[in-house]
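For this depiction, one protein chain was excluded, whereas all remaining protein chains were kept in their positions.
First chain written, first letter: the chains are A, B and C, and each begins at residue 1.
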Amino acid sequence: MKYIGDKAEDMKIAYIGGGSRGWAWRLMSDLALEQSISGTVYLYDIDYEAAKTNEIIGNNLKSQWLYKCVNNIEETLRGADFVIISILPGTFNEMMSDVHTPEKFGIYQSVGDTTGPGGLFRALRTIPLYVEFANKIKEYCPEAWVINYTNPMALCVKTLYETFPKIKAFGCCHEVFSTQNLIAKAVKEIEGIECSREDIRTNVLGINHFTWIDKASYKNIDLIPVYKKFVEKYFESGYEDRGDWKESYFNSANKVKFDLFKKYGIIAAAGDRHLAEFVPFLGYLENPETVARWKFHLTPVSWRIKNREELIEKSKRIANGEEKFEIEPSGEEGVKQIKALLGLGDLITNVNLPNIGQMEGIDYGTVVETNALFTKDRVQPIVSGELPEAVNMLLAPHVLNQKMIFEAAIKKDKDLAFQAFLNDPFLRKLSYSDAKKLFNEMFENTKEYLLGW
Amino acid sequence: MKYIGDKAEDMKIAYIGGGSRGWAWRLMSDLALEQSISGTVYLYDIDYEAAKTNEIIGNNLKSQWLYKCVNNIEETLRGADFVIISILPGTFNEMMSDVHTPEKFGIYQSVGDTTGPGGLFRALRTIPLYVEFANKIKEYCPEAWVINYTNPMALCVKTLYETFPKIKAFGCCHEVFSTQNLIAKAVKEIEGIECSREDIRTNVLGINHFTWIDKASYKNIDLIPVYKKFVEKYFESGYEDRGDWKESYFNSANKVKFDLFKKYGIIAAAGDRHLAEFVPFLGYLENPETVARWKFHLTPVSWRIKNREELIEKSKRIANGEEKFEIEPSGEEGVKQIKALLGLGDLITNVNLPNIGQMEGIDYGTVVETNALFTKDRVQPIVSGELPEAVNMLLAPHVLNQKMIFEAAIKKDKDLAFQAFLNDPFLRKLSYSDAKKLFNEMFENTKEYLLGW
Amino acid sequence: MKYIGDKAEDMKIAYIGGGSRGWAWRLMSDLALEQSISGTVYLYDIDYEAAKTNEIIGNNLKSQWLYKCVNNIEETLRGADFVIISILPGTFNEMMSDVHTPEKFGIYQSVGDTTGPGGLFRALRTIPLYVEFANKIKEYCPEAWVINYTNPMALCVKTLYETFPKIKAFGCCHEVFSTQNLIAKAVKEIEGIECSREDIRTNVLGINHFTWIDKASYKNIDLIPVYKKFVEKYFESGYEDRGDWKESYFNSANKVKFDLFKKYGIIAAAGDRHLAEFVPFLGYLENPETVARWKFHLTPVSWRIKNREELIEKSKRIANGEEKFEIEPSGEEGVKQIKALLGLGDLITNVNLPNIGQMEGIDYGTVVETNALFTKDRVQPIVSGELPEAVNMLLAPHVLNQKMIFEAAIKKDKDLAFQAFLNDPFLRKLSYSDAKKLFNEMFENTKEYLLGW
Partner (left out) sequence: MKYIGDKAEDMKIAYIGGGSRGWAWRLMSDLALEQSISGTVYLYDIDYEAAKTNEIIGNNLKSQWLYKCVNNIEETLRGADFVIISILPGTFNEMMSDVHTPEKFGIYQSVGDTTGPGGLFRALRTIPLYVEFANKIKEYCPEAWVINYTNPMALCVKTLYETFPKIKAFGCCHEVFSTQNLIAKAVKEIEGIECSREDIRTNVLGINHFTWIDKASYKNIDLIPVYKKFVEKYFESGYEDRGDWKESYFNSANKVKFDLFKKYGIIAAAGDRHLAEFVPFLGYLENPETVARWKFHLTPVSWRIKNREELIEKSKRIANGEEKFEIEPSGEEGVKQIKALLGLGDLITNVNLPNIGQMEGIDYGTVVETNALFTKDRVQPIVSGELPEAVNMLLAPHVLNQKMIFEAAIKKDKDLAFQAFLNDPFLRKLSYSDAKKLFNEMFENTKEYLLGW
């Protein structure tokens, strides 16, 4: 990499999971739209075909970036300036077990990739992969900045730091952005003022997908009372900020968010489907009917499988020119972060990092999500204070499990993994023996990806 | 108080709850048997009649102690050398609600005075009383040593220290002694060696009624392997160390204890009825039938009421000379502790104290149970190490609740109290709305003793 | 106060020490230059005359601000939106003792207001004043933001927070700005690039007047190697960034700064006269001759007295129109900070705040200086990492003394104060009995302002 004036050229970005049709395509768009940086993106994926297709797509774009599909991780990483990781740990078969096996025992997960029984098993198969990534990064590009998009976010980031403590890594998720968009809509609805999420200042704190905003302002206006009025207005009906909640598994009427605000007086800053999974005992996930009553969705893995097939088809069409790849801002901030780290303009945004002081009342080392200042070669968390005690209590089992699941995965300690399983609030419903039965069944189902246990 | 040679004379012991027919009678016996100390025991009780009867009983004994019933707490405490507290917070009516209201929701507590929904409500009405005791002690006898026998033990001791940080207080419970007796029996059964609990060295750690022994020896013999063989031998049948488990609500076959040893490899050191309440999800308390299968008992409050009536009759008979008061060693260590604190012989025994370093892995300030060295005017905990991680996890919600319940009681914060209620593992079984319903019902039932809420 | 569009009107700023001819005049200038805020500045000073003169000066300016001199602190503070404090604790008589009494024992302080024997005694008389300020702020304007400019900075801020933990206070000092200006000059000298201190990104950490910069960049250029070359070039000669070092007691050739960089590899970010006082054993302050050799100055209090007289004359001339008050940007950031706190534009700058996570390796509660993000009604420190261990060791006695001096002042504990006195590196030179003699003499000299000892 070299700097020419205020531009960085000849950069190398290593993309692990480079066959991705979500994060990778959004990156391609954002890179194409950004004139101040250029170079080559190395695409690595265990699905070589997918990476290859993305290489074609990327190189077809009108962009100052070259895309290069490679089939070994070492070549991908060697000398990289930035590393991006977005992978699927295991296959949708394993995810099928993660999400749907617990349903037999009356446990309904709306996502199943972060917490709950599904999140736990996903973590068990992800952590060893991230140990490997961290070791390779240490060897091949120890100075690179690493951006993680994979879930379970907190455990991915934790694994990177535990394995290679000097790693320069952080994890990104857009759930807070959506909440900021919702707040901007509340400003419009309540105050009649147009503003965008970028105009809003929020203090972010919590853990990924169970993140909170305790302070928010637009210019000189304190937005907490504004949001309060908004919640009061739409508490019963819900507010469908992205269109009819029924039209997409990813839509909702934000009723869970509003209910949490009523209960705790603070803004929950993630989609309802994520939030509900951290507090199943609050009744949002009793069964499919209650979920519908709360106006959000259980996301079936069958949909993911079908969606993937469609995306594969779409990628082929784009690659062979039958369909146009639309270059448009993705709403993600990866490229802005890269620019800031290159010294091309500061940025404050929310990221996932081990707690080194930014969050009070949570153990050091826990991966938490708060704002951070991005500047030349530095990401510094902003001290974000403490959650209300009642909310901290909701986090407590998840914070504990972050530590326990990590340890269990590293030591291949099945008893400890089961202990963590029992800690999860989802398990409140089951007797000890049913819990054991479920654990063993999920273990069996996914054991192909649980090597060394 | 003055010392004459190796004797202490003219001592003043203040007994709050001096109408007690359990702890108070045991104290009378032990005092009568101990020649090196003498003085007056002031008996104070909100049930003046009961204290008066105990005064008569005490003064009838052949003993170097005088008993004096007084009806105000200030006179009781003024200038006391030692303070003993054993009270019933509220009446058996409230305890009826504590123990049996949850049964309507399928929650069965075997004791209901320490943890679980019952322990929580008992704590809410006990804490304000202990705030008052601590303040009076600070005013009338700040240098006195204070021995607590009341449950919930940990929260009573915590309240004393939080209110008057320089208090010299500790809490005593005989559950560990029973376990030491059981271990002595194991030594006999497995090794063929006779020994008494005093001969056994145990390392004690945990919280009251959920206490553990991770190391034990008799002379040069490591007793953990001995206990392991003992458990293996009696795992199926159980071992009835105090006679037929069916004969008393307080007997058991130690099957819960053995099961915990199998699961965690460490000796649980309390009666099965206490242990089971900390881990209801392990299935010991599913319903009355499972309890019977585990060979222990739910202790109905109706029995306590009937028992009290019998004891009142008995106390009258003793007071008027119809029945003889049997002076015999109680097995408690209160008098030994008093002697040690007077400089009349050192003692190492287990007590409940705020954690100031004695237990690793548990927050400072949590009231924990470990061994301590008693010597002239000092009680110093012995550093006892850390529980196995899996056991520490079992303690975690209870440690958290010690803090939350205390705060809720001090602040009269109903939301926080409910939050703590939800933290309790017993609540795993209930939906959020059922939990709320139960909480409100228990609150209503006992509100006469919940002043200022 | 009210907002009209992006302007704040009818603000009330309370100025304690409003007779100041330094900080107050700079504030007047900056306020006059800023169009987006307006209101009234209340001037309070125990030197009523001085405040009165400043009222006249302020009201004569072409400015949207009104100045009002009041002679009681309650009226000054009641309902204030912002409070500014810049006072002289005691008089120059006491400062004469602080700075010059130690010289009899061979101890030469270049400032004597922050650390060393002088800083300690100044703190002892300042802390009770700040206890009073904090209590009054709590009573009259608990929601106000409080800006402190008084030294000893760290102990002033600590006292505010210890007395009223919910206070919204921070302390400001321009020493880091000067260092940033010096770095900008280094960029010009070494790289040939013009830039201003605002263009430079620095990570600030340490304690006031002993602050450090471990990372610095200008756009994509890492400035640590640039500064290194600069130091190498000017190590011998020094670099007189503000003109001939001999011309002002406040000028220097930055040779202490360069020497510290050589020794510790990190940029010391305060004037040489402040830095030297924290590490007198490094030889910068052996005697007046060595000070001259290091090309900086001992600031005699006689100069301060003479300077004050001149400023009084000047203030009179300005007040009666004989001399013009020059409105020009002061280089301070108080007004920018006020705007940011009003929601009129974010700001990142260095401030003094209790450590709540922003600085690793330093006890929580220590007042440290790091960057912070200022936004609507919030000041959030940025996590700034840890100093090199060798530098941390240099801070250690001062961090300890911050705690000890505070305690001594609160408890009026002369032994503890002397203990702290002994901790100060300046005292390394003296025998115990000489140290005691010096302490007692300084105590006697200033006892008029040491009430209650």
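Note that in this section contacts are C-beta pairs under 8 Å (C-beta built on N, C-alpha and C of every residue); 3 or more make two chains touch, one makes a residue touch a chain.
All values reported here derive from a predicted model rather than from experimental measurement.
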Partner chains on view for the chain not depicted: B, C
Contact residue for the chain not shown (choose from B:Ile46, B:Leu61, B:Cys195 or B:Ile382): B:Ile382
Touching the absent chain when the full complex is considered, from C:Val131, C:Leu282, C:Ile327 or C:Ile410: C:Leu282
Which residue of C:Leu61, C:Val131 or C:Leu416 touches the chain not shown here: C:Leu416
Those residues of chain C which, in the complete complex, touch the missing chain: 281-283, 286, 389-390, 393, 396, 400, 404, 407, 415-416, 419, 422-423, 427-429, 431-433, 435
Touching residues on chain B - with respect to the absent chain: 3, 6, 8, 201, 203, 215, 217, 219-222, 342-344, 346, 348, 356-360, 373, 375-378, 380-385
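In this section, only the chains that are shown with their structure count from here on.
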Chain contact topology (line, ring, star, complete or other): line
Same vs different contact residues, chain A with chain B, by half of numbers used: same
Which two chains share the largest set of C-beta contact pairs: A-C
Whole-Å separation of chain centres (CA-atom averages), chain A against chain C: 43
Distance between the centres, which are taken as Cα means, of chain C and chain B, whole angstrom: 57
CA centroid of chain A to CA centroid of chain B, Å: 48
